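The structure under discussion is supplied below as structure tokens; questions concerning it will follow.
The complex appears here without one of its protein chains, the remainder shown in place.
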Amino acid sequence: MVKQLATEVVVIGGGIMGASTALFLRKRGIQVVVLERDLCGSRSSGVNFGGVRRQGRSLAMLPLSQRAHQHWGRLTELIGTEAEYERSGHFKIARSQADMESLVRYAEKTRDCGLDLQLLDGAALHKRFPVGGAKVVGGSFCPDDGQANPRLLSPAFATAAARAGAQVLEHTPVLEVAHNGQRFVVRTPEMEIRANVVVNAAGAWAGQFAEQCGEPVPMRIRPPAMGVTEPLPFFLHWSLGVEGGSIYCRQVRRGNVVFGGGPGLVLDDTRTRNRHTTVWAQLPQLVELLPQLKNAQLIRTWSGNEGALPDHEPIISASSRQAGLYHAFGFAGGGFQLGPGVGDVMAELIAEGRSSTPIDAFRIDRFNDPACST
Amino acid sequence: MIGSDFYLDDPRPADGPPVIVGAGPAGIRAAQTLLAHGLRPVVIDEAPKAGGQIYRRQPDGFSRSAKDLYGFEAGRASDLHQTFDRLRPQLDYRPETLVWNAQGHSLDLLHTAQRTADSLRWRDLIVATGATDRVLPLPGWTLPGVYTLGGAQVALKYQGCAIGDAVVFAGTGPLLYLVAYQYAKAGGRVLAVLDTAPAVQRYKAAPAMLAQPAVTAKGVYFLSWLMFHDVPVHHGVQLLRAEGADRVQALVWKDAQGAEQRTACSAIGLGYALRPETQLADLLGCAFAFAPLHRCYVPQIDADRRSSVPGVYLAGDGAGIMGADAAEMSGELAALALLQDRGIATDAARQAKLRQQLDKTQQFRQALEVAFPFPEDWAARAPDELVVCRCENITAGELRATAASQPQGDINRIKALCRVGMGRCQGRMCGVAATEILADTLKVPVAQIGRIRGQAPIKPLPLDMTVLPQDQEASHG
Partner (left out) sequence: MAHAIPLLPAGQLQRLKEQGRQPLQFVLNGQPAQALQGDTVLTAVLTQSAQLRSHEFAHTPRAGFCMMGACQDCWVTLGGEQAGRKLRACSTLLQAGMQICTSAEAVAAANATQVQP
């Protein structure tokens, strides 16, 4: 006996994208059901690095990133918790003059985007960033970028959506999305849900739903390579990235240093891990970057499933094939900071038919159009 | 299957020496069996000398006899050590080597003394990773002076030390009596033995325990000896708290009549039998199932110790606590299965006999659970201020509060939210206690809570380790 449900919007995926979309839809008084295959925020949204970063994003993405930034500034108001969010600053390190020039060009290109980037080298660098190893020649500092705890934050979006009246169903995989001519019929093992609108926010698994609806996308899964040290005396306020390099790290207040960079490995559809050759490469890179870590110990590694499109930009758009269908996926590991902005934009798009923030660069059909490919 | 360029590609090698992880009784008998059939196994041992925990060998320069060290087990211990020493030249023995990860058909190794790392490929693997104490905390358990029963035994056996000059032993299980006896016999001051098991349980278990009369006799002997030497032994106790400022000074407990007692002491040995070390089996991808006998998830094995992964065999306590004698048998049985699977002729009658003996051990093991039952009321009685995760300093109260928001009770989710099990020991010391508290809070069976997912490294890795050059064969990315 299949349970029947009817609602205005079904959101597939209870990660930060789906959950924040549901939350913002509820703020507009729209009925929504969230269908999460596992537990909300248990996938990429919950296991990522935790960087809340605008610096480094493409020009096309910065307006959306800024919109998200406004919401990060009022987290408790939005979801009832700060989830260890701090505007601790993000520092992108240059290890060569060429890298430094690249950072300078980026700062110029984005000077009107509200990042307030400060370029540091020489004496200013040593004064503001005494912790780095020998190869740091300079860097670009974004004072209001920061970090948060994704394990706490992403589930909190789902909880906030539920508190705002969304029906959030966990352990509820979506088997099929179909359209009967009038409405969508979304099938799970025990239910059929009828809705006017479907949002495909299924992360690394969104491709199958896009394909079901006639819009296959060339998405590939990239497993990140994450690790964390034991707790250490606190010494690193800034979140760090490396221009042109693959290691990134931050220190949480309790003292553990979280890091990532390089490829993990995929075991199957849902399981991923850090890769031993990557761990072998990451550890000396960490010590070289931060000599304070020389005597630290690695206590845990993990990975996740990041969906990436060929141009490394996500899909945030209405369907090109089916009215009432929307997509928000493929963030290639950079979605965490964008989450609240994406949810806000999706709700706006659904309710008003347009987004006040430019998202044209993220159309789902851009891969078919030669003019669009980067 | 979702498209990715990063799928693991590490197919099983066509050949190569069998690999054994662990050199306790299971690993040693497995190595002996493989050698006897013409194979030359690699034996990886985290310790500097073979023997595991139960038959841990003393450091060079120590002088005690096997009888002094191992008591009634001296014969078995000596036989195992002498066997290993005799066979060692034929083995590829790698002591002081930690297996920190399993990836595909590669084991990632840390040579702990040199702090160097490399990788070893395997075609057939016997995992004999043994066990540690099963811990149920009590308030004050993080104070200096509180050690596990196994730890107290290691201090005496391996270093000739008592954990304190006036020790209380508490908890339950046969190890409780063994360690108390060993301490008193060695001249340590044993103030009391406090068993949470009600006295009547021994009598309930007696008929089944007579299936292994020799083992049962030893247990009776230890208890009698302690009583004869005026060591107070109490049954049916409830442990309340360890007290002290910067180190333990007393244990407060309730006797079987419910009267509160305070025993001033300088050390406490605490334990409730053992728990298997299953992290490697987990990383290898072995299927797990909840075992009511062990009250925990253990990797699944068939009657011949094959895991669910082709080429992986599980021997000894690492697949479920059955004791040292069973470990020897299961080590041999696992090796015979490995040989059989390689198409090498084995003695079917011997395999049948080992299976039969292991079945009998299983029955005895069940009797031990009756004699020394797991204290099922522990979680309900644990006060909110009790520190459950000693690495991260997370209390029972924090755990309960988090559980209340997670009715589905997934321990990995709860760990992510409140940090229990996220510290250096990765849940070894707190996992059982956390599971019990979650089951009690959510009013669900322990099995429903699940188990903490294994993640590499199995033990902490130094960031400054040096990776040794890998040959093409060795590294499959």
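For this structure, a couple of remarks:
A and B label the chains in the order they appear, each numbered from 1.
Everything that follows uses one rule, which is that a residue touches a chain if its C-beta (ideal position, glycine included) is under 8 Å from a C-beta of that chain, and two chains touch if they have at least 3 such contacts.
Just so we're clear, the structure is a prediction, and the values are computed from it rather than from any experiment.
From the set A:R74, A:R163 or A:R254, the residue in touch with the chain omitted from the display is A:R254, counting the whole complex. Taking the complete complex into account, B:V146 is the one of B:V146, B:V237 or B:I452 that touches the chain left out.
Contact residues of chain A toward the unshown chain are 130-133, 231, 233, 254-255, 291-292, 294-295, 297. Residues 46-47, 53, 58-64, 68, 112, 132-133, 142-148, 150-152, 154-156, 158-166, 186-188, 191, 246-247, 249-250, 261-267, 277, 387, 390-393, 423-425, 428-429, 459-460, 462 of chain B touch the missing chain (whole complex, contact as defined above).
The rule is simple: only the chains that are shown with their structure count from here on.
The distance from the centre of chain A to the centre of chain B, with each centre set as the mean of the Cα atoms, comes to 40 Å.
On chain A, the positions that touch chain B within their shared complex are 39, 42, 46, 151-152, 155, 159, 170-171, 204-205, 207-208, 219-223, 229-230, 263-269, 273-277, 279-280, 283-284, 286-287, 293-302, 305.
Within the complex formed with chain A, the residues of chain B that make contact are 1-8, 101, 103, 106, 108, 117, 119, 285, 405, 408, 410, 413, 416-417, 422-424, 426, 455-457, 460-465, 467, 475, 477.
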